[in-house]
Every structure is written in structure tokens, then in C-alpha cells.
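The structure's right below; bear with me while I get my questions together.
All protein chains but one are shown in place.
Moving on, here comes subunit A:
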Amino acid sequence: MAGLSLTSYAARRAALGLMQVLAVVTLVFFLVEALPGDAAVALAGDNPDPARIAQIRAAMGLDRPAPERFAQWLVGLPQLDFGESLVSGRPVAQFLSAGIGPTVVLAVLTLVLLVPISVLVGVLAALREGSLLDRALTSVSVALHSIPEFALAVVLIAVFGVQLGWLPPTAVGADVLTEPAVLVLPLVVLLARPICSISRLVRAGMVDALASDYVRHARHLGIGETRVRFAHALPNALSPAVQQVARTTDWLLGGVIVVEAVFVIPGLGTVLVDAVAARDLPVVQGLAVVFAVTTVAVNLVADLVGFRLAPRAEVVA
């Protein structure tokens, strides 16, 4: 890292990110083009009269060559013009803004709960390494981590939503901000696995850090045990967990399709599934931009945070 300031490092990463976004968007366009059937075929559905499909195709402008349509879409991109949905004619930006709301609310709430809980669990387990508490936390997190989201969701809905009736089983028709109760079960499902994986990482990092030379040195200098643990050991222990938090954030912001489908949360994942089934290319493209940008940005932030927490650690561009 010699001679590389944080700012120039960030700028270089941002430029690289831009290239990555463009590459993703191009790839997605041609992959969707390669799927069998186009928007006209998907819309015609079980009434696939070739004459009608040709008319729909013409009405959607799909009779123009694919590179031409891609180029036209690309020209609008710098002005943040994502084009219009082929099927409904509404601007793609509208779909994105409608889907981002629920996805971001869910992602932010998950992270707000996830980080403190998993750090706390990890640190507790590490400080009492080998104790009954440590072993209990380990068993529970390993068990929980092995349950897939959809299975946990189905069981939670059956028990708390339908059988006991304590919580709404789905978020159907609800506004997630005015009826926060609909978010409880989805949050539990989204938290279950990340809490396990991140707390395991924090625990491992903390155990390593507490056994390290610098902690021993700090103790020799007579620094208080609390300060040693939380000011010296913890930041170093968090560094590996930050990468995992970044991956989780990326996963959450991509719209967790299974969770959205089971709980009827109209987020980005639902928009994506609908758009791909309809072959609504402009909408898929818009989502590809959003997903690519979030992935690049989240990873950049994670690297920067990791760099601040443990400046001695290697940061690979």
C-alpha cells in the first residue's frame, strides 16, 4: 500500500467499478436476448397467433436489430434514462424506484440488527472460549445456518402466521412502513443465516486476536483488560467479518427472491423475476445496472472499512 492514499485508491476502484458495470450490463443484454422467446412471444402467451406476435413485436419496436436497441438504450444511460418497459410502456425508473423501497427497508433493518447481534454473539463466545455458552452458541448457529431460507420461512409462517396468528403471514397489499409487523417474519428469516456466519467469523477473529503478540504486549504494558479487548483486539477481529457483511449486504440489496416470493414483498427480486418471465429487456437492464452498481459500491466500501480497521492488512484492488 506504500504511496497509495485512500482517495486515489478509491478513485481507481471507482473507475474499475464503472467498467465492471458496463461489462455486466452488456453481458445481461445479450444473455437475455439469447433466451428462447422475446417479449412479444411471452405476452402472446397461450394465444401465439404468429400474425399477432408480429404485430406486438412491431408495436414494441422489437423488429429493430438487437445491437441498435442496445446502443439506443446505452445512449440514455448517462442521463439516467433507463428507457421504458416494453410491456406496460411505463418508465423503467418507475419499476426500479417501486422495487428499491421494500428491498432497502428490509436490507437496512436486517443490517441494523445483524451487525450488533452477530458481533455480540461472536465476542461473547470468544471471551468464554470452550465454555458451555460457547459450545451452545456454536451448536445453535451451525444448526441454524444449515436451514435454507425457504424452509425456515415456511415453518415460521405455518406456526406464527397461520397456526398461532401472532404475526401477519405475508406482506400482501401492505405498506411495509405503516405496518411494520409484516416485516417481523421476513427479518427473522433474513437474519438467521448471516448471524451465524458472521458471529462465527467474529468469534474466530477475536480468539486469534486475544492470543496475538500485540495483545500480550498491550497487557504487559498494563493497559486495562476492557481496553485491550475492545480497543485493540476487537477492531482487528472485525476485519474478516467486514467482508462477510459486505457479501450479505450485496445479497440483501439484490432482492432476496425466495423471501420476497414467500412473504409477498414487492422488492427488486420480484421485479426481476417478473421482468425476466416477460422478457421485458429494458427493465432487466435497469435492474442489472442497479445490482452491478450496488455490488461494486458495497465491495468498495467494505475494502475501505477493512483498511481503516486494520491498516496492516493487505487490500487487494
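Things worth noting here:
Simple rule for what comes next: contacts are C-beta pairs under 8 Å (C-beta built on N, C-alpha and C of every residue); 3 or more make two chains touch, one makes a residue touch a chain; residues count from 1.
As a convention for this text, contacts and distances are computed from a predicted model.
Of the candidates "assimilatory sulfite reductase (NADPH)", "Cytochrome d ubiquinol oxidase subunit II", "Peptide/nickel transport system substrate-binding protein" or "NADH-quinone oxidoreductase subunit N", the chain left out of this view carries the UniProt protein name "Peptide/nickel transport system substrate-binding protein".
Considering the full assembly, A:Val87 is the residue among A:Val87, A:Leu109, A:Leu183 or A:Val296 that touches the omitted chain. In the complete complex, the residue from A:Val264, A:Val293 or A:Leu309 that touches the missing chain is A:Val264. Within the whole complex, the absent chain has one touching residue among A:Glu33, A:Asp208 or A:Asp274, and that is A:Asp274. Where subunit A meets the chain that is not shown, the touching residues are 35-37, 41-53, 55-56, 58-59, 85, 87-90, 94-95, 98, 143, 146-147, 154-155, 157-159, 161-163, 165, 168-170, 172-174, 261-264, 266, 270-271, 273-275, 277-280, 283.
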